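Complex shown without one protein chain; remaining protein chains in place.
And then subunit A:
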Amino acid sequence: MNSTLTSEFYSTILQHSHDMITIIDPSGIYKYVSNSVELHFGFKTTELVGNNALHHIHAEDLPYIFELLENIKTQKQIKAQPFRYLHQNGNWRWLSMVLTNMLDNPIIQGYVTNSRDITEEVELMRMREKSEAYYKALFFNHPDLVFTMNEIGLINESNDSVSRISGYFPQEAIGKHFTHYIAPSHLQEAMQAFRKVISGGAHTFSTRIINKNEELLDLCVTLVPVWLGNRITAVHCIAKDITQIKLSERLLKEQAAQLSNILGSITEGFFALNREWCFTYANRTFANYFKVPAESIINRNIWQNSPELVRTLFYHKCQQVMSTGEAIEFEEYIETIQATTSYKIYPFEDGIAVCFTDITAKNTAQNELKKLSLVASKTTNGVIITDKKGKVEWVNASFTKLTGFTQEEMLHQDPITKLQGQETNKEDITNLKRLLCLAIPFSEELLTYKKDGGKIWIAADITPILNEEDKVEKFIVIYTDISDRKFAEEQLLQMNENLVMQNRDLQQFTYIVSHNLRAPVANMIGLTRILPKLDINTPNYTTALQSLDKSVLRLDNVICDLSKILSIKNPENGDVAETIDLKSISEEVLNSMQDTLFSLQATIELQIPNGLLLTAKRAYLHSVLHNLVTNAIKYRSTDRTLHLRLKAEHTPQGISLLVQDNGLGMDMEVVRPHIFKLYKRFHVHTEGTGLGLYLVKSQVEAIGGTIDVDSTKGHGTTFRVFFRAQQHDRKGVYN
């Protein structure tokens, strides 16, 4: 082997070595340069030897090299850091070098440098460093949250933004599973996303996490798998905090929805047109009115969609608003839809907005109302309109003319209360109120009072106006003055009553004729027939003659009675009614019979207060009292002295007068039907014409009273006369 180790052998190895070997003295002067230098740096060995190696060193590296040369003085060998060396072609090359101190070696007597061109490696390393820095910058300084997870989802590393945004510091986050931070609502989705990235697909999705302050944050997350070899070893995650964006988005959506709701809920039709006359919005009412889905017309040009509109006022007004920017209101009848529509057109930034209402029905109703109100206000009947509670809302002019009450005086009043008066029949009012509750149309006749207190008979036609739920909303009352008719009716009734009475009188009259007139006449006929046959000297003749005389007298009496009756029945007879004090007239009557009463030792009880006044014909009242007292005397009991009681008192209904005796009395069962009839007598042992009580009754009735009797056989009789409360002149009612 030794034979091969020649200097030539070394020289050849050196020449072709990858390394370059030189020997320099301590000042850096090349003493020897291997041939491989030429191969790597383009210099001939001769060009270098004797020159200073430091001339080839990059200025930036020189200090280091000087330091190196200093250090090698005391060390055997130093491995130098890479430094730059000038290539023959002017490029810098990175060298790695081992410097060996061989000053002691007598052959070498210098520093041996063993260098290698490592430019490729250095550049590669620098590139790597650069990309590392880039990565770090991207990772740690990224404004978004960036973190890395291992293949099972445990967090490996996180940047500052993670701490800043989530509140978790790396030491808190690292080692935790990512699901720890996900909002429960988004957990499923997040896990799915993680599975997806693990199966190799980078992707982006939205999720929501809970930060350290337990607030929800919306994140937009991008997951990127990290491949090492052919397997995924980690997952990069870049998450952008989009909470504010989401919030704004939601707010925007809500506002848009709200706006759409508002516009949609407007019961007026509403649509918007942009400056190109295309629909940008149409609400529900619009869609319903024109029976087209709102979406179908969006972005369509209104004039192309409905060319016939170009001829309308609407078209011109739209143009006007668009050009002037001023809002407009107007109404128009549009032929094609056969409707009158009211429009409001407003300008806005992007075009115009149109509000419209179909007022055809309203206009029709208004016209109808105008006509109706014309009828109601101009009719000669009174008209009242009340609310559902029956309070007046309106009266027409005729009502005011009829009653004297003006609209202002009647407003919010109850017309029933306002118009009724003392003589209004309470039953009529009750009935009226009952009918009002039934909510059906009806008519009622009622005596009402004018403002000046005058009475007026009216016929009220009352019609309830019902709403859609069949509930009363108003009442309409047509108020007709029927006083004339009522007066006529009343007169007719009065006439009828008179006729009945006259008829009764006629019957009585027939009876008188048939019996009381006929009886004495029959006797007279009989007597005159037998008189000639009787011997003038017999007592029979005398009796017959006396009987004839009596019969003639009786006939005369009956005729007188008839005359009296006729005078009472005939209202046209002389005396006029006057105001009479009941007590004084009673005393007057008793005085006139004082002698009789005295002789009978009768006791009189007069219980009549002072000042009890009656309006009547004096003669009648006198006759009534006289007859009743006479009756008491005539039918007194022989078993006891006559006690007579006259009592009168004022009651709310009128004046009651009582004439009571302790006489024979009558069996009321028997006498009741006949007692006040003409020529009825009930006592068999006394003389009586049978006229008295008939006259009494007739006269009481003529005064306007009633008479009744109560009696017990063997105890006495009580007559009760009742005079109704004195009324005003009946005809006054109708004045």
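Just so we're on the same page, contacts are C-beta pairs under 8 Å (C-beta built on N, C-alpha and C of every residue); 3 or more make two chains touch, one makes a residue touch a chain; residues count from 1.
Going forward, contacts and distances are computed from a predicted model.
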item: Complex member absent from the view - protein name from UniProt, among "Response regulator", "Cell shape-determining protein MreC", "Sugar ABC transporter substrate-binding protein" or "NADH-quinone oxidoreductase subunit K"; value: "Response regulator"
item: Of A:45, A:243 or A:523, the one touching the omitted chain in the full complex; value: A:523
item: Hidden partner chain, touching residue among A:291, A:389 or A:533; value: A:533
item: Chain not shown, touching residues in subunit A; value: 513-515, 518-519, 521-523, 525-527, 529-530, 533-534, 540, 543-544, 547, 550-551, 680-684, 688
